[in-house]
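Have a look at this one.
With one protein chain withheld, the remaining protein chains of the complex are depicted in position.
Labels for the chains are A and B, by order of writing; each one numbers its residues from 1.
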Amino acid sequence: MKLIFEKSREGRCGVSLPELDVPLRKGLLDSELVRDELDLPEVSEVDVIRHYTKLSCRNFGVDSGFYPLGSCTMKYNPKVNEDVSRYSGFIDCHPLQPYNQGCLKLMYHLEKMLCEICGMDAFTLQPAAGAHGELTGLMIIKAYFSDKGEIRSKIITPDSSHGTNPASISMCGFETVQINSDDKGQVDIGELKEVLDSNVAAVMLTIPNTLGIFEEDILEITRLVHDNGSLVYMDGANMNALLGYVKPGDMGVDVMHLNLHKTFSTPHGGGGPGAGPVGVKRDLSKFLPNPSIVLNDDIYEFSNSSKSIGKVRAFYGSFGVMVKAFSYIRALGSEGLRKVSENAVLNANYLKERLKGDYNLPYDSLCKHEFVLSDEGLPNGVATLDIAKRLLDYGIHPMTVYFPLIVKGAMMIEPNETESKETLDNFVDVMKKIRVEIDNNPSLVLEAPSNTVVKRLDAVKAARELNLTYKRE
Amino acid sequence: METPADLRYSKEHEWVKLEGDVAIIGITDFAQKQLTDIVFVELPDKGRGVESGKQIGVIESVKSVSDIFCPVTGEIVEVNEALQDNPDTINKDPYGEGWIVKVKLADKTEVDGLMSTEDYDRFVSESK
Partner (left out) sequence: MDFIPNTESDREEMLKVIGVDTVSDLFGDIPSSLLTGGLRIPSGLSEMEVKDLLRKISEKNRTEFSSFLGAGSYRHFIPSVVNHIISRSEFYTAYTPYQPEVSQGMLQAIYEYQTMICSLTGMEVANASMYDGASALAESCIMAANITKKKEILISNSVHPDYREVVRTYCEAHGFSLVEIDFMDGVTSVNKLKAKISDKTAAFLVQSPNFFGCIEDLHKIEQIVHSYGALLNVCVVEATSLGVLKSPGSFGADIVVGEGQGLGNSVSFGGPYLGVMATKKKFVRHLPGRIVGGTTDKEGRKGYILNLQAREQHIRRERASSNICSNQALNALAATVYMSSLGKNGLRNVTSLCLQKAHYLYNSLLEAGAEVVFSAKFYNEFVVRVENAKKFNLELLNNGIIGGLELGKYHASLLDCMLFCVTELNTREDMDKVVDIFRNLG
């Protein structure tokens, strides 16, 4: 499809603006400050609408169909959240203006509800995404030890962890110590004991982990870590399996982040925006980013802590995402939140049972909101990527592929609570059909997709012959 | 592709060819196949001193990134600048045009500590 630049015609403009209502003054800027070139497309309003509408038709969202992308929690996002987040009182409120009590009230109460859901004592809403939350949480851990006059340089994380975990650890100036998972897909306690020394600041765990498995020995793990004077960090990306059932704070978690947009239903926006609030236990609350929000005599106010790590972004966070999360939590209420995890777990276990006869299931145990299959043993040279591409032909978004790294050809499937049994059954039928194709007509799978707007794209060419911007011919 | 008999090999899958007191270094055919299509090579600066076992560069394919470790100690006297524009030379000719750096050795006998062709072939088949 043509680029918007290729549709440009000199002199066209898609917007009309009012006339200047003050006397025009020339020479306000020196000529050496003023640009003469500005290469933007010149198109009419209808050109813009048709171009981007056509592009949208070349995109697949949760509203288009089933999206069992593991670890990404692509649940259906209620439309009411979209509407309320666009109220003028929210989107037109300037971050530095007075008369902001509505925004502060919403943030204050969202924090309180997150504390209750997670069993934590305080939350900051400032981080802009899950990975940003990880970084913030690790900065808090660093500040905690430095406040105590201790230098601890290592963070332990399992080999099944999200790539953001070790990346955040490095960004915070810590060293990653990776431990292997045991044959149940859980933390190997023996190995953990071996690496826990006085230099370990924290252990960073995803619960349930990226195999969708709950750490059965979590209480022993957190005890060991605390006995070592270290802290427990929980990557809360998978919190949708625990809502109303388990509070991370009760497990001994000291610091955690939530992927607010995943668990509490902000659509992913084609890559963002998200929000990654960080919750902590009381001892750590003074290190949270500034400002926090306090309630004094019915007035919501900003408050700064002198021990704070500082700020991790301008202003206060992804406010628009907070509105959606607040609206979602209030719509569901206590019972609704519990039903989210119940149905997310039910749907995942149902799919797992129905698919394990056709595909290799390396960890056959009760799962939480997701599970992982492997391409181990598939005939005719078919691998996970081929199955993912074949699903596209059937109008289903693929699962997460090749993650976690500890499973060969991983296919990580997360159905979410918002999908019906019919949708799941259809997915099972398609997966079984693909399994038959792999045996009888493998080229269908190996050559897939065949009915998308483009076929498999040449990633090697893209990397070798960098083409990152449009250049006029 | 056969593993050339006149070279020495490291456990990190680099090969070393001795020419006088200069070691020519590249990655093995096995390594380039593991990496698949190489799209970028980050090379060290000429003139820099290196120690055996230290990272001197990075090789990037579409799906992975690997360090290049220097199997010997000495000074980098030449780098294969042609790889900047044509990183796939390593895929096409790992033991020839795809060489990566030349290191002037501090101690020529250091090379004797590396694996022979037979040892490397055994090492590869065992690690598969």
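Before moving on, here are some points about what is shown:
Rule of thumb we're sticking to: a contact is a pair of C-beta atoms (placed from the backbone, for glycine too) under 8 Å apart; a residue touches a chain by one contact, two chains touch by 3 or more.
Since the structure is predicted, the reported quantities are computational estimates derived from the model, not experimental observations.
Among A:M120, A:I156 or A:I169, only A:I169 touches the chain that is left out of the view.
Within the entire complex, the positions of chain B that touch the omitted partner chain are 39-40, 42, 60-65.
Rule of thumb we're sticking to: only the chains that are shown with their structure count from here on.
Here the CA centre of chain A is 39 Å from the CA centre of chain B.
Across the complex, chain A meets chain B through its residues 459-460, 463-464.
Put simply, chain B touches chain A in their complex at residues 37, 39-40, 60, 62, 87-88.
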